[in-house]
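For this view, one protein chain was removed and the others were kept in their places.
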Amino acid sequence: MNRDIYQEPLVSRYTSKAMQQLFSEKKKFTTWRKCWIALAESQYEYGLTDIITAEMLHEMRANCENIDYDIAAAKEREIRHDVMAHVYEYGLKCPKASGIIHLGATSQFVVCNTDLIIQREAFALIRSALLQVIKNLADFAYKYRQLPTLGYTHYQPAQPVTIGKRMTLYIQDLIMDLDYIEMFLSQLKARGAKGTVGTQATFLELFKGDHEKVRLMDQRVAEKLGFSDTFAVTSQTYTRKLDMKMAETLAGIGASAHKFAVDLRLLSNLKVLEEPFEKNQTGSSAMAYKRNPMRAERMTGLARKLMGLAPNFGVTFSNQWFERTLDDSAIRRMDIPQCFLLTDAILKLYMNITSDMVVFPKQASRHILAELPFMATEKILMEAVSRGMSRQDIHEIVKEHSIAAGRTVKEQGRDNDLMQRLADDDRVPFSIDELEDIIADQSGFIGRAPEQTEEYLREAVYPLLDRYEGQFGTQDSIITV
Amino acid sequence: MNRDIYQEPLVSRYTSKAMQQLFSEKKKFTTWRKCWIALAESQYEYGLTDIITAEMLHEMRANCENIDYDIAAAKEREIRHDVMAHVYEYGLKCPKASGIIHLGATSQFVVCNTDLIIQREAFALIRSALLQVIKNLADFAYKYRQLPTLGYTHYQPAQPVTIGKRMTLYIQDLIMDLDYIEMFLSQLKARGAKGTVGTQATFLELFKGDHEKVRLMDQRVAEKLGFSDTFAVTSQTYTRKLDMKMAETLAGIGASAHKFAVDLRLLSNLKVLEEPFEKNQTGSSAMAYKRNPMRAERMTGLARKLMGLAPNFGVTFSNQWFERTLDDSAIRRMDIPQCFLLTDAILKLYMNITSDMVVFPKQASRHILAELPFMATEKILMEAVSRGMSRQDIHEIVKEHSIAAGRTVKEQGRDNDLMQRLADDDRVPFSIDELEDIIADQSGFIGRAPEQTEEYLREAVYPLLDRYEGQFGTQDSIITV
Amino acid sequence: MNRDIYQEPLVSRYTSKAMQQLFSEKKKFTTWRKCWIALAESQYEYGLTDIITAEMLHEMRANCENIDYDIAAAKEREIRHDVMAHVYEYGLKCPKASGIIHLGATSQFVVCNTDLIIQREAFALIRSALLQVIKNLADFAYKYRQLPTLGYTHYQPAQPVTIGKRMTLYIQDLIMDLDYIEMFLSQLKARGAKGTVGTQATFLELFKGDHEKVRLMDQRVAEKLGFSDTFAVTSQTYTRKLDMKMAETLAGIGASAHKFAVDLRLLSNLKVLEEPFEKNQTGSSAMAYKRNPMRAERMTGLARKLMGLAPNFGVTFSNQWFERTLDDSAIRRMDIPQCFLLTDAILKLYMNITSDMVVFPKQASRHILAELPFMATEKILMEAVSRGMSRQDIHEIVKEHSIAAGRTVKEQGRDNDLMQRLADDDRVPFSIDELEDIIADQSGFIGRAPEQTEEYLREAVYPLLDRYEGQFGTQDSIITV
Partner (left out) sequence: MNRDIYQEPLVSRYTSKAMQQLFSEKKKFTTWRKCWIALAESQYEYGLTDIITAEMLHEMRANCENIDYDIAAAKEREIRHDVMAHVYEYGLKCPKASGIIHLGATSQFVVCNTDLIIQREAFALIRSALLQVIKNLADFAYKYRQLPTLGYTHYQPAQPVTIGKRMTLYIQDLIMDLDYIEMFLSQLKARGAKGTVGTQATFLELFKGDHEKVRLMDQRVAEKLGFSDTFAVTSQTYTRKLDMKMAETLAGIGASAHKFAVDLRLLSNLKVLEEPFEKNQTGSSAMAYKRNPMRAERMTGLARKLMGLAPNFGVTFSNQWFERTLDDSAIRRMDIPQCFLLTDAILKLYMNITSDMVVFPKQASRHILAELPFMATEKILMEAVSRGMSRQDIHEIVKEHSIAAGRTVKEQGRDNDLMQRLADDDRVPFSIDELEDIIADQSGFIGRAPEQTEEYLREAVYPLLDRYEGQFGTQDSIITV
């Protein structure tokens, strides 16, 4: 690591090796060669055998990974054109084929198709990590499906939910992300061999005006590069609209993770749920005892950045002029890798956290007990209505007393005396015993939370995980905080 | 119109009545009543016949649209709660049912379900307009599939395309938008009857612990409201993640329209393509002759705003704490209508423009002629390679002469003399006659553009429009500039 | 209020009448007339007395507010040009002057100058409200400058601060906002009389080539409109860069308010600090006892929207082509009022909340007591170092025990036993009595918080408020939640 100049923290600190490699020069330039091979083979197969020979193809395939980067870089400095520099270097390795490499193609033939291939592979990594997080959350949700914990609206105590039920909400969000990944992959097609402005003019010339052959060759190139289809029409590039959808799909994951992370940070304050804490980890230089939710805080920040990248792609797409302007180049060169690297970093954290979260049931219970009299008011309302009171009337009475009880707690630091207040009020048709009975039955406050959790896991989540069997589970989620 | 205070321009200037109505108080409050009716009916059907009677249901249905807004507003000012105010007002109209309206429900039961219903209907309007734009563009593309026009990369002349082929790129973008609308609609489900924090605790109580009945009732409410399914799990609200996808889907349309509008504004400068210009329209106070592309400029600005709204929803979703915080309320109240109204305004413009665009073939041709010698260089390169020259060598020679010819044009205002320069160069294996021949055959420069256009329209666009037969075509696209 | 179509909630719900009026048609069109009067007067003063007469000027001044909006609107529908429509209508009222209204001007003469005048007035309203909030916070900070409350980092207990000291942080942020308002106002100048593309060509003609007179007239118009200066150079409009700074300045206020609001929402959960709660306000339909921080939640949402608007202006500015494109029109028409209205709404809430916040000292104390043993560790570290231990060693020991004590609390729900654990450890050079002494002296934990608060208020805040004496204090901060 060079300490004299800026180093990108995404690489030096947060991301997995696999994702870093996908966006390396090596990956890019070898994929360019795969594109050139696919093109030459397809041209050969559809009849350009007077120009292209089997020997040339063999030579090209043999040298796919045989790149002398220094020669290419030197050539690029000279002619200021990266694609032509690599055509040149490939030609040095393939003297026989040197005249037919990139035949009829424009730079974006290799650049666009390579972008698409890398994104396809990057999404496979992302999906794999996402599934692992879903799996972790599902197992955790199942384990704690019955453990009551205080539910909050306005971050004020509402009714209890269960630890597990709350987890299903995060899972549902992630499954929506997964659905959009699949949607994106269904939209992702090869850019194929379309020529300078998308008209395939040069290829039509090469194939002496045979439209059908040009069309088939285009499709063949796509297949050789692992795509089932090509974009029907392109300009010089595939539509930059696709980038916008890519970024939104990843930002969706960021947003889901952010929502989870913020909740976790609040739960950490409440001492109900904590992220794993590594041995030897120092809370802070001065406050050793603290269990700072640093992973969740980092997730929050990384997700914020990821979400902040998405709009860029819309601006770029919507400001492309005609067949293409190059204001997309520098920003895509930074933002596409950043989107994937950030998502990778976030999911690494999400996997790590969900693999070993710590629950404190006594604390969960403590919070409920302090609010139970308040929370029982809905039950009391219902019960009173069933005894014939108007909902409006009992609502008013209960409101009045609960505000008073709330004040007692806040202003005098005393215990919650709501039940006694209600029992003492003649308008309320319950004795103190009846009221205490209502509170005593704690399981009645969590409604269908355990059942909802079980149903959702059984009917939606585990079947989905089964469908992706074998496509996840091996990611590296070791992180440093 | 009240001229003493601010008036929202989206309503006063840009949008269709149909969309304005969807986001009216009337639509909202009558839909709330439909939700209450669906709830009461479902509760009745699954057995709460001791509390709810057929007569009550009849009364509720009869008064669905019978709202005294002033009473509700007065009550809201008093109790500061809009849902309870409308429960009260509905109760005045339905004295028998007054005790069972909203039974077991929380405010978000009506608020969320109504939001979802309105969004479903709003997307139907949007889709209809979008299809009409696609239709307009497809017909226009077919008509001009063979008319050559200069293609640009870097906004510098590249190779020619055709007017029609370029239109297919806009269509392809819009079809991607359409695909994402369908995707969104497949994700949109009822929020159903889930209770205060999503546990259905109150409903479980009402149904005396019968889980199956609560589940069925939830599903039944959804069906009555026109949904095939409900979200399996919710917090107090349906996941705000869905909002994010809604906004991205609409922003996608904005971005597609923006790209089109910017191109049109450039074409207007080039005098190749113009938007319709109304009789009596004044270009500007001082420059009467101008044909300002004001619709396209307005589209650009509206689309920019629409795209700028999307990130808000991600921030809201990702900062929701636990079962819900109310920092979503004011912003959703503004941004959801704005998203749909902006999209409506943009599509109105897009329909209007594409229904009557003006092409100037002589200008299109003039631009090509000025650049034809340059554009022939690719052909010359190909031809020279086929005569045995190395691509690199001929590339260098042609480059040298074309730069010189370019200078002649720019610096001396003279005609393009590239062909003569090449003919005079001994290294170039072509006579001036051969070179002129290359230029003369203009149809050879547009490659497969006409065929691509036809194929795409025939194989993708018209079949799609057929599938949506009857779901579009009647929108109002009269606009004022 | 029309309930059949969408109504902008900013107006119907959140903002002050004064701000709504600033962005009304009435304000706009009467200000246009003021611009026309200023122009005609200045032209007259610098010598166009052959064309313009004192009688005409008198007529124009007399009819400044005499606008028949329906006639203007009808004319606009006919000629599709709002400025010319109002020139026409003004001409009807001023038959003598009708030929010289708008003489030599382009539409943007009235549009830009009016925009700038309205923004200047809007900023005065904003500044006034901002100062009131600072005042409220300052008084509150002074009152509670000594009341300890738990400080948090990572939202984990850190060391105590005081209620008042924390308030100074919000004040400091708002003063930075105020500084940027003043900075903006120093950048805001008249657009003046610059002509169609900024060259003043028509005016130069009117003044028969007298450059000096054109320049002086331009300056004179500015002065008549209340500006000390004009932009030295403009295109058709004043630079859209200024809009960007306007929006950022307001977004800054939004961000400051958002930070405060989020803290308040957390404090509300902690029961330490609450926003005012109105009589008759209903917490929620089902949970009457709740003291939901709804104002703070609304501030959060409004601020999010405000912050989300700022980027639009940068995109508009940076995409203006040459002397002006009209993609700025629709978006500015919406976003400029929205920025000011949102800020107005936020400051109304901020004034309201800070005028009557409720502190619960017993709760503040309770939170500190639970963490006091932990918080004393820094003191213990310092003390041990002063007794000769290495900071590293004692850090490790304290860390070990505080983690164990933390676990006791979380896992067993028992009291914090850290002091006893330390006393029992031979490596620690303190007896239990010494340790308890350290805790007992609570005032030692808040450091200089009271003094910092006093110093800051005395040296920075109150002097600043004095400088603005008379410019604030009368705003309407009555709000509805």
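For reference, chains read A, B and C in written order, and residue numbers begin at 1 within each chain.
Throughout what follows, a contact is a pair of C-beta atoms (placed from the backbone, for glycine too) under 8 Å apart; a residue touches a chain by one contact, two chains touch by 3 or more.
The shown structure was predicted, so the numbers you read here are calculated from the model rather than taken from an experiment.
Residue B:398 is the one among B:398, B:419, B:439 or B:457 that touches the chain missing from this view.
For the chain left out of this panel, the touching residue among C:390, C:412 or C:431 is C:390.
Contact with the chain not shown here comes from a single listed residue; of C:74, C:382, C:404 or C:440, that residue is C:382. Interface residues of chain C facing the missing partner chain: 88, 99, 104, 151-155, 158-161, 165-166, 168-169, 172-173, 176, 179-180, 183, 187, 195-206, 211, 214-215, 231-236, 239, 241-242, 244-245, 248, 251-252, 254-256, 258-259, 262-263, 266, 303, 307-308, 310-311, 314-315, 317-326, 378-379, 382, 385-386, 390-392, 444-449, 451-453, 455-456, 459-460.
Where chain A meets the missing chain, the touching residues are 1-11, 13-14, 17, 19-21, 23-26, 69, 77-81, 83-84, 87, 102, 106-107, 196, 202, 265, 278, 280-282, 284-287, 292, 294, 297-298, 300-302, 304-305, 308-309, 311-312, 315-316, 325-335, 337, 341, 480-481. Chain B residues in contact with the hidden partner, per the touch definition given at the top, are 152-158, 265-266, 268-269, 271, 274, 282-294, 297, 311, 315, 319, 360, 362-363, 366, 374, 377-378, 381, 395-396, 398-400, 402-403, 405-406, 409-413, 418.
One rule holds for everything that comes next: only the chains that are shown with their structure count from here on.
The distance from the centre of chain A to the centre of chain C, each centre being the mean of the chain's C-alpha atoms, comes to 34 Å. As a whole-number value, the distance joining the C-alpha centres of chain B and chain C reads 33 Å.
Rounded to whole angstrom, the centroid-to-centroid distance between chain A and chain B, based on C-alpha atoms, equals 24 Å.
Of all residues in chain A, those that touch two or more other chains are 152-155, 158-159, 266, 311, 315, 319, 378.
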